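First the structure, in the form of structure tokens, and then the observations on it.
Missing here: one protein chain of the complex. Every other protein chain is in place.
Order of writing sets the labels: A and B. Residues in every chain begin at 1.
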Amino acid sequence: MRPRLSSVLRHRVGAVSVTFLVLVAVLAVIGPWLAPYDPLQQNQDALLQGPSPDHLLGTDNLGRDELSRLLAGSRLSLLAALEAGVVGLVLGTVPGLLSVYLGRVFEWATLRVMDAFVTLPFLVFAVAMTALLGNGLTQAMLAVGILVSPAFYRVTRAAAFPVAGSQYVEAARLTGAPAWFVLARHVWPKVLPAVAVTTAATLGSSLVIVSSLTFLGIGIRPPEPTWGGMLATSLEYLFQRPTAPLAPALLVILTVGACNGLADTLRDVSGVRAPSLRKEKARAAA
Amino acid sequence: MPLLEVQNLAIHLDPGHLDEPLVSGVDLTLHRGGTLGVVGESGSGKSLTCRSVLGILPPELHTGPATSIRFDGVELTELDATGWGPYRADRIGAVFQDPGSYLDPSVPVGRQLAEVLRVRGGLRKREARDQTVELFTEVGLREPARVAGQYPFELSGGMLQRVLIAIAICRAPDLLVADEATTALDVTVQAEVLDLLADLRERHGLALVLVSHDLAVVAQVCEEVVVMRSGRIVERGTAAQVLRAPQHEYTRCLVEAHGRFGIEHVREARHV
Partner (left out) sequence: MSDLVEVRDLAVSLGRGRARREILQGVDLTVRPGEIVGLIGETGSGKTTLARSLLGLNRIDRGTVSVTGTEVGSLRGEALRAFRRAGSVQYIFQDPLQSLDPDLPLGRSVGEALEVRGASGIANRVAGALERVGLDSALAARLPSEVSGGQRQRAAIARAMITEPRLLLCDEPVSALDASSRTAVLELLLRLRDDEGVGLLFISHDLGSVAGVTDRIAVLHHGRIVEAGATAQVIGEPSHPYTRLLVGSAPTLDDAGLDRTVRAALRAQLA
């Protein structure tokens, strides 16, 4: 079944998750205008202040307004997560679809490549990629995107496998339909719900990775704020301002939670089973 | 006393029996060594009827308050799980449409039958093995000793159904229920299995309930026939009566289809 927004909103978890994600997305877009201060502007007179009417979330070690940085940082953090998600989606879904359709050689080759990706550790690969392509968030998230692509590949393959062997696909081919027509008409709609679930889940995990990477200083361009970067800085000054890590950490946790909540709801309303390639293979063989 | 007597069988989804029943008003009588055919299409309630006689209705279904299923004088509807034991395993055998799914794919078929003989019949390993080969011979499996060592995937559909029949009759039951047991088989294999059922009945005095969507299959083996539609019996009588003078419109449609599209049509045209 195709997941519809209305059926997602009927679930309480789904409704809360969607509302929260929309809110965060809106903040990411208009955040910089809402920000009371320039997020990069330093103020030597107000270093490491606690929350006050002037600075609702206080200031950091260079006297920059935390709230403004959080709002500005949401754009960069979310864009980075989105980049990883889209790269993974394209790199995983396209070969996943084609692997059930283009014959054994392509299938074998993509399976081996995806297996290789799975064995690479995220952070190490991302560090290597930034060393290779230059240190930047875009490069780092490209690496992350490559590493999440196997999830998309497997999910797509598992959903497409029984469809590609089905009689209605054979019937379509017997009308002389070219491969793209069959894929677009019959296969893709069956794969879409599973891919939607994976996308939501991946966005959540990508956000964690963005935050971890920026926390570690990988992919970060120093003055620019990201949630992970803010978390790192605030931890350095934990003794001066013990409550400072709360806001960025909470935002990361809640956004990731909302992504996972959305993924769960999507799975429930679309009837997508937990992705398991082996099960699909066994079914197709039987 | 009849061997099996079903009276006023009703099957409900609602445990309080307030809903429209899926099956209602079904009465069946079968004497020792007799044959009863149940004909109907999918959704007619024929399989549910069968399952309630076997005590294997899905847990969400319930028989009605006035339902009585008496087997050899014992009211089956009142039995609990332990009470059912001797009946289901020893006195009533059953075979179904898809024999493969009733066998463990990773155990040789002979061992699966021997297990039943050892657990239910208390036979020793050696005796069970010997009797397995005997039973396989009885159900017409060629090279029974070799088949006993084979796994389900190595056997054809017809052979698997013979193995299932061997398991069903190994405790010398009084009644064998065959629910669409030949539907998935090729026509020549179906004829073999039907021949086997008729043989077993003659040799052991086994009573037979044969359930099928095909009136011709049932008529070939059974003396008594009931036709079911939408959870009710719409016609009953001897096979000859039902075939020659069908009363209900649905039965007439079944008979007519054979006359118009089947082999009978070709034969009639030749003889005219």
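Everything below uses one rule, namely that a residue touches a chain if its C-beta (ideal position, glycine included) is under 8 Å from a C-beta of that chain, and two chains touch if they have at least 3 such contacts.
Remember, predicted model here, so these are calculated numbers, not experimental data.
Touching the chain that is not shown, out of A:H55, A:H186, A:R241 or A:R267: A:H186 (per the contact rule at the top). Touch with the chain omitted from the figure is made, among B:V74, B:A145 or B:A257, by B:A257. Think of the hidden chain as still there; on subunit A it touches residues 1-2, 166-168, 170-178, 181, 185-186, 189-190. Listed by residue number, the positions of subunit B touching the unshown chain are 41-42, 156-157, 186-192, 194-195, 198-199, 213-217, 219-220, 243, 250, 253-267, 269-270.
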